[in-house]
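Heads up, the thing below is written out as structure tokens.
Showing chain A:
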Amino acid sequence: MAEADTVIQMAGAAPVTGEAMLVAERLTRRFGGLAANQDVCLTLERGKLHALLGPNGAGKSTCINMLSGDLPPSEGRILLGGKDITGLGAAQRSRIGIGRSYQRTNIFPQFSVLENCRLAAQSRNPRPWKLFTDAMHLFDTLERARAAILEAGLGGREERIAGTMSHGEQRQLEIAMVLATDARVLLLDEPLAGMGSDESAQMVELLRGLKENRAILLVEHDMDAVFAVADTITVMVNGVVLESGPPEQIRNSADVQTAYLGDGHV
Partner candidate 1 sequence: MNKEHGRTAVRSIVGLVGVAVGAMLPLAAAHAAEKVKVGLMLPYTGTYAALGTAITNGFKQYVAEQGGMLAGREVEYFVVDDESNPAKATENANKLVKRDEVDVLVGTVHSGVALAMAKVARDSKTLMIIPNAGADELTGPLCAPNVFRTSFTNWQPAYAMGKVAAERGHKTAVTLTWKYAAGEQAVNGFADAFKGAGGKVLKQLTLPFPGVEFQPYLTEIASLKPDAVYVFFAGGGAVKFVKDYDAAGLKSSIPLYSSGFLTDGTLGAMGGAGEGLLTALQYADGLDVAKDKDFRSAYAASYKMQPDVYAVQGYDAAQLLKSGLDAVKTGKLEQGAMIKAMESATIDSPRGAFTLSKAHNPVQDIYLRKAEGEENKVVGVAAGKLADPARGCRM
Partner candidate 2 sequence: MNPTTQSRVAMIFKLAVLAGVIAFPVFGSAFYTEMVAKVLVLAIFAMSLDLLVGFTGLVSLGHAAYFGIAAYAVALATPKYDPANLWVVFPLAVLAAALAAFFIGLFVLRTKGIYFIMVTLAFAQMAYYIFHDTPLGGGSDGIYVNFKPDATIAGWTPFDLNEPLQLYYIVVLALVAVFAFLSLVLRSPFGRVLVGIRSNEHRMQSLGYATFRYKLAAFTLAGALAGVAGFLYAVLFGFVTPEYLSWHQSGNVLMMVILGGMGNLGGAVLGAFAFIGLQELFSDWTKHWQLLMGGVIVAAVLFMPGGLSALPRRILKVVNGERGNG
């Protein structure tokens, strides 16, 4: 991977201290006349977890959709390792190492946990021309899938049918699938949504462990979790970045307090 030490300083962006992996420059997305995102700048660094906060309708989903390639930006650029990837679609971005999980559980419910992750792992080396080879005999793929299952804490549940598992397990599976793709940049859309407190605590542990060697964007509502794991926090309101910085800075920011934490968070 190309070393990209370009330090990009923009209005509202947090200072970059480490190795920038994914950089968003002035991303704007309009729906009709309405700007869902306006000049959003973000930098995801290796080994760091960057959390994206904001009330409902702040534009977090639009932002993560643009980063993952599900939604083309109206303006702005996205760089991975210094290379412009704005024009790439979701599938292409996945192939260059950007993995995402979804807010609404998005798995293959009829398949086993192993098959879910195996499909994810297979995408790295698809070999579709091997028509007469049993997919279960492609051991590199299988190994990567099993490793991801272990890392996501689903060891021993490989043969469970995904759709029959608990909500928390399905969220874990989402993460396992992203890991199985060997993604270097993880875009996680509310992985804690709908979880009980035990499950949440487990997930927070899991997230902490994932940071090493990867860059993570975490969109999350759960304040405690965010402040527990985030290295950088960006707060969005009405489609623009309100403030961006380390957790302490955000915790103490008056703007954030009034705009968001004060009345938005229950």
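On how the list was made: all candidates are chains of the complex that A comes from, given by their letters.
Everything below uses one rule, namely that a residue touches a chain if its C-beta (ideal position, glycine included) is under 8 Å from a C-beta of that chain, and two chains touch if they have at least 3 such contacts; residues count from 1.
Owing to the predicted nature of the structure, the values given are computational and were not obtained by experimental measurement.
Undergrad: Can you tell which one of 1 or 2 makes contact with chain A in this complex?
TA: Answer for chain A among the listed options: 2.
Undergrad: Where on chain A does candidate 2 make contact in their complex?
TA: Interface residues on the chain A side: 68, 70, 89-92, 94-95, 100, 102, 106-111, 115, 118-120, 122-124, 126-136, 138, 141, 177, 181.
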